[in-house]
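A single protein chain has been removed from this complex, and every other one stays in its place.
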Amino acid sequence: MLIEKNGKQFIIQLDPDQRLQTHRGVLEHRDLIGLEWGQKVSTHMGHDFLMLQPSMRDLLLHTKRLSQIIYPKEIGYILLRLSIGPGTPVVEAGTGSGALTTAFAWAVGPRGTVYSYDRRQDMLELAARNLERVGLRDRVELNHLDIEAGFSERGIGSLFLDLPHAHRYLRQAHAAMANGGILGVILPTVNQVSRFLSELEGALFALPEVCEIMLRFYKPNPQRLRPTDRMVAHTGYLLFARAVSG
Amino acid sequence: MLIEKNGKQFIIQLDPDQRLQTHRGVLEHRDLIGLEWGQKVSTHMGHDFLMLQPSMRDLLLHTKRLSQIIYPKEIGYILLRLSIGPGTPVVEAGTGSGALTTAFAWAVGPRGTVYSYDRRQDMLELAARNLERVGLRDRVELNHLDIEAGFSERGIGSLFLDLPHAHRYLRQAHAAMANGGILGVILPTVNQVSRFLSELEGALFALPEVCEIMLRFYKPNPQRLRPTDRMVAHTGYLLFARAVSG
Amino acid sequence: MLIEKNGKQFIIQLDPDQRLQTHRGVLEHRDLIGLEWGQKVSTHMGHDFLMLQPSMRDLLLHTKRLSQIIYPKEIGYILLRLSIGPGTPVVEAGTGSGALTTAFAWAVGPRGTVYSYDRRQDMLELAARNLERVGLRDRVELNHLDIEAGFSERGIGSLFLDLPHAHRYLRQAHAAMANGGILGVILPTVNQVSRFLSELEGALFALPEVCEIMLRFYKPNPQRLRPTDRMVAHTGYLLFARAVSG
Partner (left out) sequence: MLIEKNGKQFIIQLDPDQRLQTHRGVLEHRDLIGLEWGQKVSTHMGHDFLMLQPSMRDLLLHTKRLSQIIYPKEIGYILLRLSIGPGTPVVEAGTGSGALTTAFAWAVGPRGTVYSYDRRQDMLELAARNLERVGLRDRVELNHLDIEAGFSERGIGSLFLDLPHAHRYLRQAHAAMANGGILGVILPTVNQVSRFLSELEGALFALPEVCEIMLRFYKPNPQRLRPTDRMVAHTGYLLFARAVSG
């Protein structure tokens, strides 16, 4: 990741035959290879960039997208809420552009697996490329399947739905889950939350929880500390519940 | 974890010789051993409890505390922001009651290590017990040291400070960190944030970011969906920066 | 208004034959009559109270209630949004405990009138007492009527609904309103907001606006400035629209 003083960022994979073109000048990849993280590098026009290893947050914000956004503020909470840690098997639908898939694959580590479903081939291909780019492709099983027909997994403790009609797949989700397993859903509108909760009442899920997360940044000026002028007002509502036995 | 219909929770470690006394009746541990997760169990007074495996979030909310609280809403974001995943070595000061230590130990997995510092012996003992209780004690190195004298680690990529005078330890933090490593801090007051940012200006850190996270729950009634009446208004301000070379 | 150091408040009407009993001692009303605002007075136990003229906000927070609360944070915005100022005729339903009625009566001044409707006699009596207590009873016409049958007024520019089924009275509201008049509604649940917006689509109203207001207090300690620990998370959603001609 190369960062300009004004905050503009580039995340690139170094290749000795390539160059990065910016409006502040050119950087030859070969000049960067072997440099230490945290150093300043200069373009041919003399502009400085800071070279840093991208954090998981940085990678997520740079995921190439065709679909709705999930922000890091939600992802961190989802990981904790679904207990997605090293070795955890996770099921997810839909894959979308793979931002959440990337976070799950990162959190489960080399011994975990993410089973991800999408019925759109273009999405799966985009997700595959995004995962490849960050070196996490081998932890993810991408399934080109409509979950209407059910998931192949059983006894799963952490299952996440990011689908327009998530309320239609409660039966399929329950079948894939362990007793006591945690279901998570993200839904953009209140109408979807209301419909999902209605369906949940008749299904074998307990302890429903609905929440939203707001993240407000501050201008980091010690003498004039104050929030930024504008902020993200909404990405989606998060919904969690526990699978229970009949 | 045993949960009553009204939401009251007990997190216990099963021991054939013990019993759980609740105001809704008694549960013999030996009757629970061997049962499947997600099942209902009844007290001698006929009250039902749901038996669930606690999630990382549940464990964090039940951490026994002597000090300030960090909520799961902050912890999830910190994990992502500091890229704390499987295998990551993490340095933290102070240990406090070990809630954050627990989350870090969980996220780094069996191959990671958390190096945690506190100058109060009572805090370290409480943290040790809390870590023991959730089976994560062996992933944490608890150091009874004042970080004024510096950290023993070098080349660390993720370092977190949760201390009243965090701004005094920037030199020590930088010495322990890799170039490009990410520093995180939680500070309860705006005065502390302002002072920390002032110190940061003269130290070898770049890209400061200050934010706060608000989590609002909803009453999960599909026909009368609305936020809860009250919410947590503040836990702390989060501050992040990248260590850079001179 | 008498305020203790710890913030506890009493709003009383002075009467030479009465006394105020507090757990910090007794204050004889006759000793307070004639004193200037902003002075300290002592109980027989030697505890100090500060004597202040209550602001409109203070009076609203002390309104005796049988029903749902509207907080000052909403009321101020409603006054501005409905252009309720000196001389404005305002129509309101239902009256409830009269908190909003009080604010409207205060804002319209001695030359304005608030036409308030409720079908519950007990509510109207409570509202009458609350208005009496703050000397604004004569600016309000309290109507014991079900607005199903319509409002008596015509050509009104500012009309506010605070009713469980507000969406049923759009026709009646429009009939009472001037072209271009502003309708305001407060609704506690998202389901009600959604239903109201649906009805609005078929009615002669334009420019619908939905919002919510959050007010966060800070602990006023200059050296340790930070938000309070908890806050009100929700009172209601506000909805505004303009009456238009066919």
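Each chain gets a letter, A, B and C, in the order it is written, and its residues are counted from 1.
Everything below uses one rule, namely that a contact is a pair of C-beta atoms (placed from the backbone, for glycine too) under 8 Å apart; a residue touches a chain by one contact, two chains touch by 3 or more.
If you're wondering where the values come from, they're calculated on a predicted model, not measured in any experiment.
For the chain left out of this panel, the touching residue among C:I75, C:V114, C:L131 or C:I147 is C:I75. Residue-wise, the contact with the chain that is not shown comes from C:M56, picked out of C:L32, C:M56, C:A128 or C:A175. Shown as candidates are C:H44, C:K64, C:H144 or C:R216; the residue that touches the absent chain is C:R216. In the full complex, chain A touches the hidden chain at residues 188-191, 216-217, 223-234.
Not every partner is drawn; the one left out touches chain C at residues 3, 7, 36-40, 50-53, 55-57, 60, 72-73, 75-83, 85-87, 103, 106-111, 157, 178-182, 190, 193-198, 200-201, 206-223, 225, 237, 239, 242-245.
The chain not displayed touches chain B at residues 190-191, 193-194.
Here, only the chains that are shown with their structure count from here on.
Residues touching across the chain A and chain B pair largely coincide in numbering: over half of the numbers involved belong to both copies. Within chain B, contacts with two or more other chains are made by residues 190, 216-217, 223, 225.
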